[in-house]
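The structure appears below as C-alpha cells.
Note that one protein chain of the assembly has been removed; the remaining protein chains are unaltered in position.
A and B label the chains in the order they appear, each numbered from 1.
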Amino acid sequence: MITQASPQTEESMDTGKPAPSRTASIGTRSRVSNKALDDRGFSETVGDITVDQPRMQTRDVNVYYGDKQAIKDVSLDIGRNEVVAMIGPSGCGKSTFIRCLNRMNDTIEGCRVTGTITLDKQDIYDPTLDVVQLRARVGMVFQKPNPFPKSIYDNVAYGPRIHGLVSSRMETDEIVQRSLERAGLWSEVKDRLTSSGTGLSGGQQQRLCIARAIAVSPDVILMDEPCSALDPIATARIEELIDELRENYTIAIVTHSMQQAARVSQRTAYFHLGDLVEVGETNQIFTNPRHRLTEDYITGRFG
Amino acid sequence: MTPKSTQNPQQIEEHTVKRFDQELDELNSLVLRMGGLVQDQITRAMDALREEDPEAARQVIARDHVVNFMDVEANERAVNLLALRQPMGRDLRMIMSLGKAVTDLERIGDEAERIARMTIHIYEAAGSQPSHKLLRDTHSMSSLAKKMLRDALDCLARLDVELALEVAKGDAELDSEFQSALRRLATYIMEDSRNVGHAIDVTFIVRSLERIGDHAKNISEYVIFLVKGKDVRHVSPESLDQDFLEQA
Partner (left out) sequence: MTDGKLITGAELAASGSWHGSPQTQRRLRKRQAAEKRFRAYGLVAILMGVSFVALLFFDIVAKGWTAFMQTHIQLEVTYDPEVLGIADSGDTQALSRANYTGMVKAAMRKTFPNVSGRRAKRALYGTVSSGAGFVLRERMMANPDLLGSTEKLWLPADDDIDMLLKGHIRRDAPESDRRVSDQQIAWVEQLEQSGQIRKQFNTTFFTAGDSREPELAGIRGATTGSFYTLLVTLILSFPLAVAAAIYLEEFAPKNRWTDIIEVNINNLAAVPSIVFGLLGLAVFINFFGLPRSAPLVGGLVLTLMTLPTIIIASRAALKSVPPSIREAALGMGASKTQMITHHVLPLAMPGMLTGTIIGMAQALGETAPLLMIGMVAFIVDVPGGPLEPATVLPVQIFLWADSPERAFVERTSAAIMVLLGFLILMNALAVVLRRRFERRW
C-alpha cells in the first residue's frame, strides 16, 4: 500500500509501534509535526483534529475490507453545527470513513472496523446499541439520488413511519411539509405529492433524499458526494441548502470537487491512501495547506 | 509515487494540466521582466541626476508607459488565471503575490518617473545649480534602495525566504538613512535660505528612494507569504525570523 515513507515512518511501521500522537486519547490536542512539512510521505495527521464542541469523535479508526486496509488510524472530531468536508483522490478512504459514522459499512461483507467512534460520547459500535437507532440519528444522503420508487409523500414519510414518530395522518402531513420546506422542495412539489419520486429531476431527487433524511430529525447528516450526478445549478441549490441546514444539523460531506468543499465547509480533512493527512479550517487548507500531499492535491499536481 | 523532490522542498512538481504551469510561468516571467525594467528606470533616473542630464531624465519619463502597460498586462493575466484555473493553495498564493508585486513595481516605476521630473526641475529651473553636498545623500540612498529592489526581485525569482527576510530587515537601514538625510537637508536650509528650493526637490527625491525601499520590502513580504503562507506585513521586524515562520 505505501510505496514510500520517510525513514522514521518506515521504522515505526516495521516495529509496529504507533507514532506518539496515535496514543492521543480523546480530549488532547495533536501537535503539528515540522517534519511533515518537508516530507511527501505520511507520518502523522497535520493540524488540529479536535474541536471545542464535538458531536462525533473518532479515534484510531481502522477499516479493513478482507485483507485490504482501507483507512488507517484515523482520528477526527466533527463539531456541532459545522460542515466537515472530506476530500482526497479516489480510493483514499474518505467515503469509507463517513460510512463508518452510521455503520453503513456493516452491510458490506468482510468489512471490519476497529477503533472508537462516538456520537455524543456514546460508542456507536457498542454491541448493545441498536444500529437502527443510530441511523435514525445519523442520516445519510448518497452519491446517486436514490428516492424510493414510491410517491414523494411516502418517500418523506417513510422514516417517521418506521421509527414510530407519527401516529396520525395529520402529524405525517406536517412532518412531510416541514421536511420538504427545509429541503427547499415544497413549493416545487406541493401540488404533486402523490406522484412518484423518481419522476423528479436529478437535483429535485437529491433534495427529496435530503428531505427524507431530515424528516427523522437526525443529529448528523452524512453526504457521500451528493452533487456528483447533478448539473451546476442543481449543485448550487444543494450547496445553499447545506449551508442552511448547518444551523440545525452537523454535516459531514465527501466530495470530489475541491471548490465544493471550499464553498460549503468550515473544516476540511484531506485523506490520502487511507491516511488522514491533514485537517484544518477550510480557509487554511485551501490557501495554505501544511502538508505537501495536501498542497499537491489541491493545486492539481496529482490525484 | 516516489517523489524525487523529497530532498528539495522548493522543487515543485508539475501540474496535471500542463497549460496551467505554462500560464503561471508566463505571469512569473512577465513580473520579473517588469522588475528588470523598473530597476533600469531607477538606475537611469539616478544617472541622469548625477550626470545633470535632463534629456536622459525625459527618456525615463517617456518609458514609464511601458511599465504601466506591463502592469495592466500582468493584472489581466492574474485575473484570467484566477477565473479559469481556480487556483488553490500555493498557486493561489503565487498569483496573489505576483499580482500585488506588480502593483508595487508599478509604483516603483512611478517613483523613478518622479525622480526624473525632479531632475529636470532642478537642472532646468532658472537660478543656480544645487551644490553637490545637497545631492550626496541621494547617491548613498539610491544604491541602498537599488540593492533592496535587486534582492527583492532575486528572492521573488528564486523564492528564497532567507533573502526575503534580509530585505525586509534591510528596510530599517534605508529608513534611518532617510531620517538622517532629512536632518542634513534641514541644516542646509538653516545655513542658507537660498538652498530652500533645491532642498525641497532633493527631499522629494530621497522620499522617493525611501518609498522604493518600502515597495521592495513589500515584494519580499509577498515572497514570504507565497512560500510560507504567512502574512508578515504587519509583524515587527524584531520577531520576524525563521523560527517565527515555522510556528504553526
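The working rule: a contact is a pair of C-beta atoms (placed from the backbone, for glycine too) under 8 Å apart; a residue touches a chain by one contact, two chains touch by 3 or more.
As the structure is a prediction and not an experimental result, all values here were calculated from the model.
Using the whole complex, pick out the displayed chains that touch the missing one.
Even though it is not drawn, that chain still touches A.
Among A:M56, A:A70, A:I87 or A:M104, single out the residue that touches the unshown chain.
A:M104
Please pick, from A:T50, A:T116, A:S151 or A:T198, the residue that touches the omitted chain in the full complex.
A:T198
Sort through A:C100, A:V216 or A:V279 and give me the one touching the missing partner chain.
Answering carefully, the residue with contact to the hidden chain is A:V216.
Which residue from A:Q133, A:T194 or A:Q259 sits in contact with the chain not drawn here?
The missing chain is touched by A:Q133.
With the full complex in mind, choose from A:N62, A:N81, A:T116 or A:N146 the residue touching the hidden chain.
A:N146
What is the set of chain A residues that contact the non-displayed chain in the whole complex?
102, 104, 107, 109, 132-136, 139-142, 144, 146-149, 158-159, 162-163, 198, 209, 212-213, 216
Assume only the chains that are shown with their structure count from here on.
Chain A to chain B: how many Å between their CA centres?
47
In their complex, what parts of chain A are in touch with chain B?
For chain A paired with chain B, touching residues are 3-4, 6, 32, 34, 37-41, 258-259, 262, 286-290, 292, 294-296, 298-302.
Please output the residues of chain B touching chain A within their complex, sorted ascending.
Residues 1-3, 5-6, 9, 12-17, 20, 86-93, 229-230, 246, 248.
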